[in-house]
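Only a single protein chain was left out; the remaining protein chains are all shown in position.
Labels for the chains are A, B, C and D, by order of writing; each one numbers its residues from 1.
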Amino acid sequence: MIFAEVVGTVVATRRADGIAGAKYLLVEQCSHRGKGRGRYHVALDVVNAGVGELVMIAQGSSCRQTSLSDRKPVDALICGIVDLVDEQGQVVFRK
Amino acid sequence: MIFAEVVGTVVATRRADGIAGAKYLLVEQCSHRGKGRGRYHVALDVVNAGVGELVMIAQGSSCRQTSLSDRKPVDALICGIVDLVDEQGQVVFRK
Amino acid sequence: MIFAEVVGTVVATRRADGIAGAKYLLVEQCSHRGKGRGRYHVALDVVNAGVGELVMIAQGSSCRQTSLSDRKPVDALICGIVDLVDEQGQVVFRK
Amino acid sequence: MIFAEVVGTVVATRRADGIAGAKYLLVEQCSHRGKGRGRYHVALDVVNAGVGELVMIAQGSSCRQTSLSDRKPVDALICGIVDLVDEQGQVVFRK
Partner (left out) sequence: MIFAEVVGTVVATRRADGIAGAKYLLVEQCSHRGKGRGRYHVALDVVNAGVGELVMIAQGSSCRQTSLSDRKPVDALICGIVDLVDEQGQVVFRK
C-alpha cells in the first residue's frame, strides 16, 4: 500500500455501475512522513477519511475486497487511516 | 482511478473476443485540474463520454466489473464522467 | 490499452504450460499516432496481427479473457488491430 | 517479487475490513544487494519479519494468496525473508 493525504472530493454523477453511498476522494501521494509528492489520484473511501488525514491506498483488484466495493469498477481504495508511522524506532508521523 | 480527457476515437475492426456495441475512446491522461499530460491510452467507454469531457479511468481487472466488459480482454475503462473536483475546499475543476 | 507496433517474433520452445498454436510477437510501444518509443514487449497474438501493424495491447489479468489464453501464464495480449485513430476530429493514424 | 528492507511499523486503527492479527510494516525498496532506494511502501507481514531484515515483496492480487490475507484489501505482502542472494556465483547478500 502507498501513503496518501486526502485533499478533496471528486463528484461524478454519470458512472459505470454506480456505487451507492460511495465517496470518491481526491488524494495526493505522500512520503511515509506525510509529505505530498504532487501526484493525485481518485480513491474510493470506505473508512470515512477526512481532508488532511494520512491514509493507506490499496490498488488493483485488492480494492474490491470490501463489501461496498465488491464487483465494482474501482482500482484505488482508502483501506486505512494512518495513526502513526515508526521508522527505525523513531515516530516519523503521528496523526 | 486516474483523470483523463476524452480526445478521440479508436477504430479496430479485428479484435479478440469483440465487444459488441463497445466504443474504444482515445483519452489523454490529465492532472486533477484537467490539464493534459501528453500520455494517451485507449479506454472502453460504457458511460457515453464525449470528446472534451474529463473522466475517471479504472485500470486492470477492475475494468471487467461492468455488464458490458465482463470477461472481455480490456484493461482500461471510463468509469465516470467528472462533474467537479474540489481541492482543499476550492473548486479546481468544473464541467 | 496501449498502442504498439508489431516488429517481430519471439521463439521459446521451453515454456510454462505451453499454449498450443499461440504466437508470441515482439511489439514496440507506440504513441497514438504510431510512432515507436523504443520499448519492447512480448505479447500473445490471437488476432493474426502482422509485422508493421499498429495494435492495441491489453495487460494483466485481462489477457486471459480469450478462449486461447484462458488460464495461461500470459500478461500481454494483442487484443485488436488498429484501423484508424481520430484525435479531435482529425485522423492521426490510418492503416 | 522485489527486494525491500523492513524499516518500521505503521499503525492504522481505522481500516477497511480489518485484518485481525495482521501487522503492517514499513519497508524500503532495495537493490538485490540490500541497498535502500529511498522508496517506502506499507506491506502486510505474515512471516514475522523484523526490522533490518531483507525481504521479498509480492504485489497485486498475489498478496491475497495466504490464509491470513485471503479476501482482504491488501496489495503488498512480505512473502519471504531473504537469507542469501547469489549473483553469477558470488554471494552478494547474506543475512
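Everything that follows uses one rule, which is that contacts are C-beta pairs under 8 Å (C-beta built on N, C-alpha and C of every residue); 3 or more make two chains touch, one makes a residue touch a chain.
The shown structure was predicted, so the numbers you read here are calculated from the model rather than taken from an experiment.
**Student:** With touch defined as in the header, list the contact partners of the absent chain among those displayed.
**Tutor:** Taken over the complete structure, the missing chain's partners among displayed chains are C, D.
**Student:** Touching the absent chain: which residues on subunit C qualify?
**Tutor:** 7-17, 24, 26, 40-43, 51, 60-61, 63-64, 71-76
**Student:** Give me the subunit D residues in contact with the hidden chain, please.
**Tutor:** Interface residues of subunit D facing the absent chain: 1-3, 31-32, 46-48, 56, 58-63, 65-67, 69, 77-89, 92.
Please note the rule applied: only the chains that are shown with their structure count from here on.
**Student:** If you walk from chain to touching chain, how few steps can bring you from subunit A to subunit C?
**Tutor:** Each step joins two touching chains, and the minimum needed here is 2.
**Student:** Mind checking subunit A against subunit B and telling me if their interface is mostly the same residue numbers on each side, over half, or mostly different?
**Tutor:** Because under half of the interface numbers appear in both copies, subunit B and subunit A meet with different residues.
**Student:** Between subunit B and subunit C, tell me the centre distance in angstrom, where each centre is the average of that chain's C-alpha atoms.
**Tutor:** 20
**Student:** Hey, how far is the Cα centre of subunit B from the one of subunit D, in Å?
**Tutor:** 33
**Student:** Could you list the positions in subunit D whose residues touch two or more of the other chains?
**Tutor:** In subunit D, 61 touch at least two other chains.
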